[in-house]
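Of the protein chains in this complex, one is absent; all others appear in place.
Up next is chain A:
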Amino acid sequence: MKRSLFFLASLQMMAYPVLGETKVPGPTAVEAPGSESALIVFLVVVFLITMAGLALWLFGNSNHLEKLADRADENAESWISRHLQDFDEQQLDLLIKRRGTRQGQQGNQGKGATWKKPFLLFLFLSSGLTAFAQSGEASGNVWTNPGVLITVTLILIPILIAIYIVAVKVSHLVRKVRTSQIRKNAQKLARSIDELAGEELTQELTKRRQALRFRLSDTELSGVQAPEDKRGLLHHIAEVDSPRFIAPKKKAVKRPDIDPTLAKLILWYLGTATFWLVLGTSVGEYLGIKFVAPDADHVSWLSFGRLRPVHTNMVFWGWSSLAMIGLGYYVVSTVSNTVVASLKRGWYGLVLINASVLAGSLSLMAGINNGGGEYREYIWPIMLLFAIGLVITLVNYLQTIARRKTKEIYISNWYIVSAVMFTIVIALVGYLPFWQNGLGESIAQGYYMHQGVGMWFMLFNLGLIYYFLPQQLNTPIYSYSLGILAFWTQILFYTLIGTHHFIFSAIPWWLQTVAIIGSMGMLIPVFAGTTNFLMTFRGNFHKIGSSYTLPFYLVGIIFYFTGSFQGTAEAFRSANLYWHFTDFTTAHSHLTMYGIIAFMLWAAIYTLVPRLTGKEPKQAWVGAHFWMALLGLLFYTIPLMIGGTLKGMAWLEGKPFIDSVVLMAPYWLWRAIGGTLMWAAHLIFAYNLYYMIASKTQGDLQKAVFAELEKLPVNPINQ
């Protein structure tokens, strides 16, 4: 006891000078006249924090030691009863045995701790020395002089090292003290345990010993009879005899049969969409290569300026739009609990939209375009085909909903129908000529392109997710109210944000500000939507590992949050300074149109198509598609974001423009690499879709056997 008290006291005394010395440099630094160097302040702050941390740690240690000292005296009986559950069988055996023989055993108290006194004294002295050294160097007041700064730093280095060594020593010491304390207590306890009397305790120990001997028979649940599946609950039991290289995922759940004519229509939508995806991203891939190899060809039809809109329009109106409308036919009719109003109209829409994309791509390559505004490069007669397709789709959806057998309109249908309605309005605003002269064109352009992505693709996809996600998780959507909030705030804020593509331009300042505020407001629907989806996921995250569709949903939802949030951040004037006009924009549009839209569409397609055809894709190929698309997207976007930021910084510094082109070269190379991964993923996706639709059912021995059996004539046994 005395020794430990002495130790504590000396420890406390050592802590005081340590604490004291932290106070020395502080005021001096602050009072130093004309000290503007952030470096000094930084150094002082770091030093103070180090010292304060050290002091706290030392106090913590000393408190711990005090506690240890308090626990020195323990009642043997209470100790045993407290730890009875912790003893293992051997320990119990020993206790019981000793109680049987009851032989006293003399222990000798160690004298191990006597050496500590002089060491502590040394520590005490040296701590005083460090304090002295510190106050000595801190008394200077010419802080701005670089020479003094260097000197101070040089002095600080050995002091900090010394403090560190002291701290390590103290820590060792504390550990030693603690160990010896435990040993001492143990000896005491052992002796008093040995001397304990009472039959009751022996019984208790014996009882515990028996309890520990208990073993399960392994037949408690199954009984002793051989297992038998009397109710026919088990199918296709997969037994694992060898290591699995790919974790098996769950098979799609059998659903009620779908009208084969509707299935055919949807599959045609999805099939043509996939065709445009593969073709459109092949074009995109070639464009990405052109950044690295601008002289890859000198053919006018393949030049960058002409192919870029071919790529964007093809993946917009060809891939995403067709896939959405096709999936929409399933969702709109299913949640209305009725059949599609007119399948014929569905086919008209399919033909019109495909014709529009085909004619548009060819005309763009031939050099006929509407004037260069993004996503409205198709001239109006071609876009009119698309618009008619949309109107037909809208009428079809609305009539289907009007015939619904449910009372309420499920939230998916709000989003889907609104997306189609709004897009018709957007196309009219973008293509009607009455307000397109001068800067009117740019204002209409900002509105058109951003509503196009946010009100057509995003709104429609949210509608699909509100159906497919709860379906696939087998759980209701978390909150209908959040869905309502997200729906109305999306309309309220998103409609305003078009002009944020023209910040600092000649477009009226107030309109730019409105767009920035709208972008800020978009956080509400984005947070509401993300919360809703993730909370729907809640408790079901374990299902992701055993499903080949859920990872697509999760990635889509995560990018929905990050991509949309990034859009808000980009709209701020200060961020716009760096990022506007740079490749950051390209990264953002791929993060959203690919990370959100394409991933959500794939999620829905992998969910729906097996229901339509009864055939599932090969699981390993779905995995390959998922990982290549995701990694490709990251390889594509992250370098472009870094490069785009560096480019913006180079412009801000007023570097020659060509410097910013040169600095982008490695980032463009990474983009081409990521793009190649994405493109290869699409080839795999196309194969998977083909496999789900048209794969020949593999030779099934079981089916073949029964088929053969049916052919055989029923022979009498006694032939």
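We adopt the following convention: a residue touches a chain if its C-beta (ideal position, glycine included) is under 8 Å from a C-beta of that chain, and two chains touch if they have at least 3 such contacts; residues count from 1.
As a convention for this text, contacts and distances are computed from a predicted model.
S.K.: Quick one: find the hidden chain's UniProt protein name among "Cytochrome c", "(2Fe-2S)-binding protein", "Nucleoside ABC transporter membrane protein" or "Xanthine dehydrogenase family protein subunit M".
M.R.: Choosing among "Cytochrome c", "(2Fe-2S)-binding protein", "Nucleoside ABC transporter membrane protein" or "Xanthine dehydrogenase family protein subunit M", the correct UniProt name is "Cytochrome c".
S.K.: Using the touch definition up top, pick the residue from A:A76, A:L398 or A:L646 that touches the left-out chain.
M.R.: With A:A76, A:L398 or A:L646 as choices, the missing chain is touched by A:L398.
S.K.: Have a look at A:T281, A:S442, A:T607 or A:N688 and name the one touching the chain we're not showing.
M.R.: Considering all chains, including the one not shown, the answer is A:S442.
S.K.: Please pick, from A:G100, A:P243 or A:P294, the residue that touches the omitted chain in the full complex.
M.R.: A:P294
S.K.: So one chain is hidden, and I want to know which residue out of A:R99, A:R376 or A:H625 touches that hidden chain in the complete assembly.
M.R.: Touches the omitted chain: A:R376.
S.K.: So one chain is hidden, and I want to know which residue out of A:L201, A:V417 or A:L633 touches that hidden chain in the complete assembly.
M.R.: From the options A:L201, A:V417 or A:L633, the contact with the absent chain belongs to A:V417.
S.K.: Which parts of chain A face the unshown chain closely enough to count as touching?
M.R.: These residues of chain A touch the chain that is not shown: 290-291, 294-295, 298-300, 303-306, 308-309, 367-374, 376, 379-381, 398, 401-402, 404, 407-409, 414, 417-418, 421-422, 425, 429, 431, 433-447, 451, 455, 484, 488, 491-492, 495-496, 498-499, 501-508, 511, 514-515, 518, 577, 581-583, 585-586, 651-652, 654-659, 661-662.
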